[in-house]
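Complex shown without one protein chain; remaining protein chains in place.
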Amino acid sequence: MTAAIRRFFDHDLWWSFGRSPLTVAAALVTLAFLLAALFAPWVAPHDPFDPASLDLLDAFTPPVWTERGDPRFLLGTDDQGRCVLSTIVWGSRISLLVGFAAVLLSAALGVALGVSAGYLGGAYEAVVMRLADVQLTIPGILVALTINGVARTLVPRELQDAAAIWVLVLAIGISDWPKYARLARGTTLVEKNKEYIAAARVMGLHPLRIMVRHLLPNVIGPVLVIGTIGLALAIISEATLSFLGVGVPPTTPSLGTLIRIGNDFLFSGEWWITLFPSLALVLLVLAVNLLGDWLRDAFNPKLR
Amino acid sequence: MSAPPLVAVEGLARRFDVSRPWLARLLAREPRRWLQAVAGVDFAIPRGTTMALVGESGCGKSTVARMLVGLLAPSAGRILFDGTPLDPKAGRKAMAPVRRRMQMIFQDPYASLDPRWRVADIVAEPLDAFGLVACRSERRERVAELLRAVGLSPADGSKYPHEFSGGQRQRISIARALASRPDFLVCDEPTSALDVSVQAQILNLMKDLQERLGLTYLLISHNLAVVSLMADRVGVMYLGRIVEFAPAEELFTRPRHPYTRLLLDTVPDLDLRRRERVPVAGEVPSPIDPPAGCAFHPRCPWANGRCRAERPQPLPVGAARVACHAVEEGRLPA
Partner (left out) sequence: MPLLEVDDLVVEFPTRRGRLVAVDGVSFSIEPGEVLGMVGESGAGKSLIGTAIIGLLEPPGRIARGSIRLEGQRIDDLPPEAMRRIRGRKIGAIFQDPLTSLNPLYTIGRQLEETIRTHLDLDGRAARARAIDLLREVGIPAPERRIDAYPHELSGGMRQRVVIALALAAEPALVVADEPTTALDVSIQAQIVQLLKRLCREHGTAVLLVTHDMGVIAETADRVAVLYAGRLVELGPVEAVIRRPLHPYTQGLMGAIPRIGARKGRLVQIDGAMPRLDAIPPGCAFHPRCPHAFERCRIERPDLVGVGPAHRAACWRVEVEAGS
């Protein structure tokens, strides 16, 4: 057991990880966000969405280091008296949840279609890949908006708010599957000509079994790399949709919603309401991006 | 000759469609183009023996191998295994009992093992695929037995392929091939990618296994020296046809077909007799557009008008079967 653990940490991945301070910093930031989001109820100093705890008199308090600041509200409050820091913590939770779920959906859909298209070939592959190509010509955000719009007309009014997050996940998830499909198909095309796949076919294994047990594990590596970048993009997409007002409902705001809300007050002088959520978003996306960069280099055998 | 040969092949052929994409063809009014990789091959392999197919790239030997194990469907002809013809349209489940009895070893030790699987799982895959073991401990035992049989240790089962050298990986491939207790092994250039000393180990291993387990081998190779060591009967292929088929001793001491003579002439002379060889000029023509008549005639020093027009049929000559007009007409020096 200890030998296995030692072997795990001895892997080249960790060595290149430790060598790059930027990557370590990025990982720490991402970890901080993840933990904060996970443990939001305990991390956030206040619960910003409990109307009972809000006091309108606290509204528009600037950050603690300014002259009118209040040590109770480290980063100030917004127009409803909600602690900005707390809204960021809770907002990150939504952003990360939607981000992860959307990426999982895109990756699952994309890999399934990509691997099967690459392995089975023929008309099926042609259809799937043309679908992917067509969708790629349309900007992702438009696709997400469309799916969002369609879903909202289908979902009954009462369930709108509750379903909003899942509609969002669906929208962003479907808008991004072609990327994963293309990558998965490309890797599959390379791997399927290798002799270990031929050996599996000689054994008479079912194609589905070959795809799941042999091709899938070999495809996961590159998918993981673009998955981290995809996570960053999904978070931004969600922020964009929420900013545009078609994302999560205001009762459970994400970072995007917060930025939108704060935007209204930017020019009347309450700059902190939009600035800090924006900084948080930038930091999170940057950290995830850097991690993805490192993963890509770590997986690239030529650079090792 | 009471028992039927384990493997027999009649008129086996395979062509590939190398036409341009449909739309391009339509616009240019081009007909389909075919690559005749295998153009009618017949042979039989008695049980417990080794038959070799030799030839250079493009001769079709690998295609024949792949058709035998079911990786490719024949375009024509039939394959008989233990007397029973194999039905190309049979489903996977119906073919499973036959598949279990024939396995394949591949050329590239680096691509023939799934890099993400542990060695024990790789070796046990046929056991799982054919449902040959009842429980985990039986599976573990059988894997250990197989690893030991190829000269590795059971502890190697928990490692990954990249931790092994080329020769060791080839041993793992052999262990996997033996898992389902096959009767017939197709070996596609099993040692071409290995160093000479490692090759010796693997060839010796293959011989030992053949003796112990009564295996029948089809050996695909371009290396005549390896073939002379391992094979009982040899078929020489050129552009999709067998041009000479003979018992090994006969082929190497009395080669008849001009191409066979050419191939033997190219084997380097380690006994340093320093004969000044005159290698035959020219290269293997493209199989898409083979020469008319005898496919070898452009490179053959004995080609005549008949060779350019008429394709020779295989005829018995001594213990061999040779497809050559010059041999038939007795024009060749002995």
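The chains carry the letters A and B, assigned in the order they are written, with residues numbered from 1 in each.
FYI, a residue touches a chain if its C-beta (ideal position, glycine included) is under 8 Å from a C-beta of that chain, and two chains touch if they have at least 3 such contacts.
Given the structure is predicted, the values throughout are model-derived calculations rather than measurements.
One chain is not depicted; across the entire complex it touches B. Check B:Ala44, B:Leu71, B:Leu86 or B:Leu203 against the missing chain and you find that the one touching it is B:Leu203.
When the full complex is taken into account, the listed residue touching the unshown chain is B:Leu262, out of B:Leu262, B:Cys300 or B:Ala320. Of the candidate positions B:Ala13, B:Ala39, B:Leu209 or B:Val226, contact with the unshown chain belongs to B:Val226. Where chain B meets the omitted chain, the residues involved are 56-57, 165-168, 195-201, 203-204, 207, 222-226, 228-229, 248, 252-253, 262-272, 277, 279-281, 283-284.
Note that in this section only the chains that are shown with their structure count from here on.
By the touch criterion stated above, chain B contacts chain A in their complex at residues 66, 69-71, 92, 95-96, 99, 102-104, 106-108, 111-117, 122, 125-126, 129-130, 173, 176, 180. Chain A meets chain B in the complex at residues 194-196, 198-206, 214, 217-218.
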